[in-house]
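A protein chain is absent from this complex, but the other protein chains hold their places.
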Amino acid sequence: MIAPALLSPLLGTEALFDQGVGWFVLVVVVIKVLVAFAVLMGAVILMIWFERKLISDMQSRIGPNRAGPWGLLQTLADGIKLFFKEDLIPDQSDRFVFKLAPYLALLPALLIFTVVPVGGIIVISGHPIQLQVADPPIGILLVLAMSSIAVYGVMLAGWSSGSKYPLLGSVRASAQMISYEAALGLTVVAVVLITGSLSTRRIVISQSPNFWDWNFFRLGVVPFILFMIAITAELTRPPFDLTEADSELVGGFNTEYSSLRFALFYLAEFMNTITMSAIVVTLFLGGPDGPIPRFIPTSDVWMPILWFLIKTFAFLFIYVWLRAALPRLRYDQLMDLGWKRLIPFTLAWLLLVAAFVLSGWWGLGIALAVVAAGFLLTRAFAVGQGREDLDQAVLPPIGRRVLPPQLLRTPPTAGDVGPGPGSEGAS
Amino acid sequence: MSGILTAAVHPTIPDLITFIVAGLMVLAGAVGVILSRNPVHSALSLVLTLFGIAVLFIAQQAEFLAAVQVIVYAGAIVVLFLFVIMFLGVDKRENIESDPLRGQRPLAVVLMVVVLAAVIALGVNAHWATGVHHLVGRTGTPASNTARLGRSVFTTYLFAFEATAGLLVIAVVGAVVLARRPPESTGEADLEESEALGTGSDADGELGDGSAAALPEAAAAADESAEGMAPAGSEPA
Partner (left out) sequence: MIKPTLVDQYLAIFLLLVVGVLFAAGSFVASATLGPKKKPSGAKVAPYECGIVPDKEPPSRFPVRFYLVAMIFIIFDIEIVFLYPFAVIFRQLGSFGLVEVLIFSVVVFVSLLYLVSTGALSWGPAKRLQSGMPSRTSESTITRITAEADGPSTHQAA
């Protein structure tokens, strides 16, 4: 063991390295990182299979069933196939940005996972090790920072392709993602408020030991629902998948991507789904918290991990379910929901939570104020709608076409019922 | 105080590596912003610079600032820049031969020399520009960093905080005023102009393709409702 002594001056006088544990800590960090990466990759492969299989079941199809048992190896086969495919770069593209975009899509997805606590603390030869890749004091802000970076992948991919449909997909997607980020940020504030810390581990610890301490219940369910809506839109998963609305935009922002660059976007999308499910579990469902059968030896090590996996899996199921069940939103509905509904709602609920943390009287007062604000907002909606109807909105209307006169419906008058579509056949 | 100073004067090797790498990121990004011919590349270089600064913030234990740096600057402001560059058609390579201001290049060189000289002079003379690792502004244990910041924002600098809210409202109004259509062309004028253009789009010069195609659902919805209306009065019986 001469190497640590040799290298310790090089590694400096960090607190961790002072006490002669430098190598141990370093090795643990490296192992954590590699395990996290491998687990995420494996999870993505399984998730893609799971989504395809579950969707098929919901649509009375069989789904992938050739490669491996129950088609489990289908994703792997697809991935390997993509290695052998032609890597096309469109001649009208911005080559540098076109090549950069897949990285920008993948890396945020990967980094968000670092702050997710997947289990408790295990002790190996006297060193306590958190089952979490990293626990920076600003943990949850790292998640928000990375999700705000995730816009770049989509935006640059669409723009750099130099093609119509990807561009349209990316314009829509980037406006959508930034719109829902505001609502996302506000719901996270409510969680931080009740925890008093930005660290994900503390957020998880504050939700133990009983399930009614979970933020899901403590914050009164509503922020959880709002967060789920916002995060689904942020992930551009159905029903918010206007990015790749296949019926309109060919394949959305990644239409021009082929071969492995396409695979990376696909990978990033599913990795994002998994990590965001894990974040929902962390923020609202107590992370690895759950009853531990202590009579089974070592159950306090693996049982939290199992709980975490079960909860995360439940959310993955919900995402697939949403995709199978819900039709896609129209763009104006999407923007209305994000700006006009979610943001005021989350802000009001945040103030309510803060007031009720202080005292019931404050809570009551704020509740009344929120109701009043709700009336004001309704009034504002009416005013805005009226302006739109009278063509006095401050912005030019979108989607307004001047119709050929024969298509214009004359105001219906009494007794004057126009012929229906079948009239031609009749006459 | 002296304890902190002595500790601070000798930055550790990881500190040094972090500083050098982050510094290189900042500089490379800054050079990229200036030298890129394509504005999109410039904006991306700006993101690199902002990230470098975020890393420097983390090295100084100002973690909250690092997060805010990424969330607000990289996640919102540069996104707006890119929106404007990419989706307003200014991404064609600019003609850099003609200057908007006469003599701006020599002026830029002069200004750069002056600023650089000032920075170096200050760095030599003042004790606060030594680049040492967290000196007096140190905010104690890292976990309480955000809390300390909050305490000073919400007690000492309360007025500034509330004033910011007012400032942001002004910004909202400003944004809407900037974006709104010119007041003289409303109502009938809109329609006539669109009819004349044959695109039936908006009055303020947006391309018909863009506005309709970005919102195909909207266009489709308009068409759909038009079809739905057809039976009512299309052919008098």
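A few notes on this one:
Each chain carries a letter (A and B) given by its place in the written order, and its residues are counted from 1.
Criterion: contacts are C-beta pairs under 8 Å (C-beta built on N, C-alpha and C of every residue); 3 or more make two chains touch, one makes a residue touch a chain.
Because the structure is a prediction, the values reported are computed rather than measured.
Listed residues A:Val154, A:Val171, A:Leu219 or A:Leu316: the one in touch with the omitted chain is A:Val171. Of the listed residues A:Leu73, A:Leu322 or A:Met335, the one in contact with the hidden chain in the full complex is A:Met335. With the whole complex as reference, residues 13-17, 25, 29-30, 32-34, 36-37, 82-92, 102-103, 106-107, 110-111, 113-114, 133-137, 141-142, 161-165, 167-168, 171, 175, 178-179, 181-182, 185-186, 189-190, 192-193, 196-198, 250, 255-256, 259-261, 263-264, 331-332, 335-336, 339-340, 343-344, 347, 350-351, 354-355, 357-358, 362, 366, 369, 373, 376-377, 379-381, 383-385, 387-401, 403, 408-409, 411-412, 419-423, 425-426 of subunit A touch the missing chain. The chain not shown here touches subunit B at positions 7, 12, 14-15, 18, 58-59, 61, 63-64, 68, 71-72, 75-77, 79-80, 83-84, 87-89, 141-142, 146-147, 149-151, 153-155, 158, 161-162, 164-166, 168-169, 171-173, 175-176, 178-180, 202, 204-207, 209-211, 213-215, 218-219, 221-222, 225-226, 228-229, 231.
The criterion applied here is as follows: only the chains that are shown with their structure count from here on.
Taking each chain's centre as the mean of its C-alpha atoms, subunit A lies 23 Å from subunit B. Subunit A meets subunit B in the complex at residues 9-14, 94, 96-97, 100, 136-138, 141-142, 144-145, 148-149, 151-152, 155-156, 159, 164, 168, 171-172, 174, 178, 181, 185, 197-199, 248-249, 330-332, 391-392, 394-403, 406-410, 412, 418-421, 423-424, 427.
The part of subunit B that touches subunit A in the complex is made up of residues 12-15, 38, 40-41, 44, 47, 63-64, 66-68, 70-71, 74-76, 79, 82-83, 86-87, 91, 142-143, 145-146, 176, 179-181, 186-187, 190-191, 194-195, 200, 202-204, 206, 211-219, 221-223, 226-227, 229-237.
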